[in-house]
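Below: one structure, written as structure tokens.
Only one protein chain is missing; all other protein chains are in place.
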Amino acid sequence: MQPYVESLSTCPKHGLHNPFKSPERYLLYGDISAKAAHMLSVPKVLDFFTRLIQRVAPKSYQQALGEVQVTQKFLENFSGDQVRFLARSFAVPGNHLGQQSHGFRWPYGPVAIITPFNFPLEIPVLQLMGALYMGNKPVLKVDSKVCIVMEQMMRLLHYCGLPVEDVDFINSDGKTMNKLLLEANPRMTLFTGSSRVADKLAVDLKGRIKLEDAGFDWKILGPDVNEVDYVAWVCDQDAYACSGQKCSAQSILFMHENWSGTSLLSKMKDLAERRKLEDLTVGPVLTFTTEAIVEHMNKLLQIPGSKLLFGGKPLENHSIPSIYGALKPTAIYVPLEEMLKESNYELVTREIFGPFQIITDYKKDQLPLVLEALERMHAHLTAAVVSNDPLFLQEVIGKSVNGTTYAGLRARTTGAPQNHWFGPAGDPRGAGIGTPEAIKLVWSCHREIIYDIGPLPKHWEIPPST
Amino acid sequence: MQPYVESLSTCPKHGLHNPFKSPERYLLYGDISAKAAHMLSVPKVLDFFTRLIQRVAPKSYQQALGEVQVTQKFLENFSGDQVRFLARSFAVPGNHLGQQSHGFRWPYGPVAIITPFNFPLEIPVLQLMGALYMGNKPVLKVDSKVCIVMEQMMRLLHYCGLPVEDVDFINSDGKTMNKLLLEANPRMTLFTGSSRVADKLAVDLKGRIKLEDAGFDWKILGPDVNEVDYVAWVCDQDAYACSGQKCSAQSILFMHENWSGTSLLSKMKDLAERRKLEDLTVGPVLTFTTEAIVEHMNKLLQIPGSKLLFGGKPLENHSIPSIYGALKPTAIYVPLEEMLKESNYELVTREIFGPFQIITDYKKDQLPLVLEALERMHAHLTAAVVSNDPLFLQEVIGKSVNGTTYAGLRARTTGAPQNHWFGPAGDPRGAGIGTPEAIKLVWSCHREIIYDIGPLPKHWEIPPST
Amino acid sequence: MQPYVESLSTCPKHGLHNPFKSPERYLLYGDISAKAAHMLSVPKVLDFFTRLIQRVAPKSYQQALGEVQVTQKFLENFSGDQVRFLARSFAVPGNHLGQQSHGFRWPYGPVAIITPFNFPLEIPVLQLMGALYMGNKPVLKVDSKVCIVMEQMMRLLHYCGLPVEDVDFINSDGKTMNKLLLEANPRMTLFTGSSRVADKLAVDLKGRIKLEDAGFDWKILGPDVNEVDYVAWVCDQDAYACSGQKCSAQSILFMHENWSGTSLLSKMKDLAERRKLEDLTVGPVLTFTTEAIVEHMNKLLQIPGSKLLFGGKPLENHSIPSIYGALKPTAIYVPLEEMLKESNYELVTREIFGPFQIITDYKKDQLPLVLEALERMHAHLTAAVVSNDPLFLQEVIGKSVNGTTYAGLRARTTGAPQNHWFGPAGDPRGAGIGTPEAIKLVWSCHREIIYDIGPLPKHWEIPPST
Partner (left out) sequence: MQPYVESLSTCPKHGLHNPFKSPERYLLYGDISAKAAHMLSVPKVLDFFTRLIQRVAPKSYQQALGEVQVTQKFLENFSGDQVRFLARSFAVPGNHLGQQSHGFRWPYGPVAIITPFNFPLEIPVLQLMGALYMGNKPVLKVDSKVCIVMEQMMRLLHYCGLPVEDVDFINSDGKTMNKLLLEANPRMTLFTGSSRVADKLAVDLKGRIKLEDAGFDWKILGPDVNEVDYVAWVCDQDAYACSGQKCSAQSILFMHENWSGTSLLSKMKDLAERRKLEDLTVGPVLTFTTEAIVEHMNKLLQIPGSKLLFGGKPLENHSIPSIYGALKPTAIYVPLEEMLKESNYELVTREIFGPFQIITDYKKDQLPLVLEALERMHAHLTAAVVSNDPLFLQEVIGKSVNGTTYAGLRARTTGAPQNHWFGPAGDPRGAGIGTPEAIKLVWSCHREIIYDIGPLPKHWEIPPST
């Protein structure tokens, strides 16, 4: 561990570069990004990383491909001068001749990044490059089960010009990493992962963190029923793609009663049932065993009025080790009034990181109950309001707080592209990923330089003390 | 305490207003600000608050007046439509017709503000109004010794239209406040005060805080000697105004050897000695006893080569209670090489919140040692680089990290006006105060709303699962 | 005229102030604005200007009051530091150490402002102050019929601290003003008025102008019928308030066939008929005689299928001089297909600056014809799409170009508040008014300062020529 501590300590608090130090490094990173973006766009490289992701993370070719493509686009976004444009400052005239105040984005210097198993390429690359763009020196830890993907990507980045001493890449268990953090004391730590670890880190690091943790992500279908096929397909993808192992996966669906008479649920059932292990459109669950999920399911089914809509059975004919879960895509109906009861609420809103969702419905005048359910949740990551009724959208958006909320007929909960903000809201520790705004927020702080060069007023004399 | 807990709990996480809820309240706060700004500009109101501050905080009329004037200008800044302009969002075209992603500034809802004794009006008003502008409901605790100032200001704000239920104002000791925070669990807490309490709160609140804590603020005089009278006067004000009880007060002065041959130190001595208790240009120290400071001074004087430059004696002929400190403005010289020694560094860079500074000097080729001294400090609030040599400025600015750094012949360490950012840098928990950027950073978070209204592509069909 | 030419010539091209010259003047203008805003908020001053406007411009008390209130809010918006915030610049790191590029907003220096009769206070104050904020020295000409209002306002501004030498106020006819412009050669001229004069000025001044000219403003009622009373009332106000003498007045209404079965038209008729001369809810038309309007009306009525819906008669029992027009609020129906004919189009879309509108309707599948009608218009100022159907809004907004377009159930064509952009689109000469964006666009230009201070690379040697 000591080499990591020492390496991090070589980076001063003012970073490897800032607007007054080695600005040519902003250009270097523009070049690295352009080159790496081009490399990832080469079909055989694209395919290589897609398949490499599939070897370690349970997702289909298309889903893995999407991850590489988002990474590729992100790198294109910071080609050329776009890295230095991130360091854009502003200035305002001062009180007298010679005074101007300037607001800069300043690096933190030595920093740490900890990323999870479910996006082995996208999350580490986007956070790592963001940290580097702003002038930081990161130590990066990717979940050990999947870190081979990033290990290969580091080599590609080195090939594209990344100085080897700019990043420390560590493979370790969480305990070792925790110890490293306490010893090396990075100025900022970005953690993406579970709320439990997030809260522990927040305490250990005295709040010097940015977090992107869990999400019990909801979708509300509004009163205007339209395009049932489309909505069913989006629900299926939101809940079950990557076997539900996205922090943005749809955890609960609130249906307006107008949708009850439609074929929505039966279509969702059909779509869920066409998923299969062979092409990884459903696959192993890495953080829950089959038994644990089934036990959770059974508890839910004891709530009066609840019922299994589809799924609920283990996958068959597979060789998934028993430390993992293996469940058919599952949906459980729980009545809204029951869900809201003190005794049930925590149970129903427990996030299961797997192909599992709660479905409920609400009557025309029950929207306030739905909003109450949202308010009582803890993790506010993604959400969807499926409606083209502007007054309905206004009501739900204005009374909720999820960080990435999709609105409109085509609303979804998943989809974390590089072009818009993705992250939780409502928490001052919340991180974003990938966009210029997210990079500036997470990987830099404000520094104000006030120039005050004179000249002094003519005939200036020492005034009385104050 | 219970009424406070309950009152805070009435505010949902989406706040009292946001761009989709009660937007007329942005205008209400523009009106309140315009009216309150006008009230504070009325001479007798201005005088009333100035004298009220003087009754509880040890500062001269001019210093107290400055505090009211900054508050008045701040309120002018957010007159009319300027509060709603703080809620300005942005949007970017999406991937297909009907999609647009919008980035909003969202409130936290229930929040807390804790402010210290030394600026009884400016700090609470600027942070309180910032919190309210963005749609939060704050509970406000001002240091008990001085909270009468804010109590009066609350009445003025109510008179100007502030709804009484928007703010809870609490008078309590720190222990009670800590308990309140743990129970009421505000979504964000702004703390201005000591580093010790800041770190405790960071742990207690699991990092859901923004901090503006201590500053061991440095000033460097560069190689170009100019306007010695002016620089001496600024040093005197920076170190001793408000008896040094500003978090931005000059704690250490690094002089380039070119200044040694000048009358700078003797002028600083003369200026320090004209300060007197009668007009509060020097006064009681609230957080250290005289004995404690003298003891600290004596430890410093045991460092080889160190010496008392001026001051170092208790004030005379006063009735300051012995629980407070009462010291003449003091400066102690410590050689740079000694300061950097492991055994001395912590001692020399201990912040004394009183009329007390360290002075050292450096030779032409010793700038790297000065920069090392800066790097090893912990709290990076304000700083000054007194030089009009652009290459010298570049070197020092590029290799340091203080949040509010003045540069140029007229550089100072104090002065926290409403027109530019004021706050620490280098810490992800760091808060700013008063400017649009500070308000948006501290009192709101990013929320992304992605509209995706369609229409669907013609002849859309359900694609395969992924 | 000569004193005006000379006065203007005293102002250099770099203006009375800029970020590197007299920055204290930004603060001066913040103070002037705060004081003038407060003065205008004093009830008797507010009433004085409201009645003064009424003496020269034919509008009701409420309409005149609205003009003063918008002016008052505008001044609040630029209180305190907000004028200097308009001069905010940005900077980006350069290619090597010591290089940074800065983008500033720079004044034009000597400029001219020409404003029309219909808003004797709002338009001149907003444009004048915008010009001054950015550092220009304006000569101001307000239409002679109404310039007494601005003459009084100039005195109020002087009282609030405006330096008398900063503005030249001229009362003259257009011919003299034209001569002055040619002789004094201001660097920029803002003209608000007729398209005819605008085009002449554009040629005379070789394009060194910004314009806000005519608007043949349209409103479209979408397929979703709702709140008929409200929509009728908004139509009445849009078409007939200030006797239609707003550049934003509703000139044509396109009704979706779904509105035909409603009481909309009969309600509009009722509302039009309650307008009366006594309270100036209808009044004299300053730029057309009654005969001219009636002649125009008669030509329209010869179009097959066209008909008089209401009005069409001269006002009675009045003493309005015959050089002005005096007509009851009038609406004429013209079939859409007829309107689009080459022979009719120019006639139907001629802007009548009076209480006069065209009404037409369209069938479900005729939206393309409506869009064609919009595309063929010349002046693209305001517009309204009255619909809460997001796909309909998207279609109309995406295929039109008016600069200030209201969308939604409550859409209107009039209303030029201080808080959002108001101005034409689609013309590089187009001006905006009152918002920070408009002020920066109209009254300043970009200037880039690239600092490149070194140091030189070590061992730099002269390279070969290129």
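Labels for the chains are A, B and C, by order of writing; each one numbers its residues from 1.
The definition used in the following text is that a contact is a pair of C-beta atoms (placed from the backbone, for glycine too) under 8 Å apart; a residue touches a chain by one contact, two chains touch by 3 or more.
Keep in mind the model is a prediction, meaning the values are calculated, not measured.
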item	value
Per the touch definition above, residue among C:G98, C:G161, C:P314 or C:P335 touching the missing chain	C:G98
Chain not shown: contacting residue from B:Q99, B:S306 or B:T435	B:Q99
Residues of subunit A in contact with the chain not shown	30, 34, 37-38, 41, 73-77, 79-82, 84-85, 97-98, 390-391, 394, 418-419, 436, 453-455
Those residues of subunit C which, in the complete complex, touch the missing chain	12-14, 18-21, 60-63, 66, 92, 94-95, 98-99, 101, 103, 106, 108-109, 187-188, 199, 202-203, 205-210, 227, 229-230, 233, 236-237, 240-241, 271, 274-275, 281, 375, 380, 388, 394, 397-412, 417, 419-423, 425-430, 432, 437-438, 441, 445-454, 456, 460, 462-463, 465-466
Contacts of subunit B with the absent chain, listed as residue ranges	19, 21-24, 26-27, 81, 84-85, 87-97, 99-100, 102, 388-391, 408
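Following the convention adopted for this analysis, only the chains that are shown with their structure count from here on.
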item	value
Centre distance in Å when subunit A and subunit B are each reduced to the mean of their C-alpha atoms	32
Subunit A-subunit C separation of Cα centroids, rounded to whole Å	45
Residue list for subunit A, restricted to those that touch at least two other chains	19, 21, 92, 94-95, 99, 388, 408
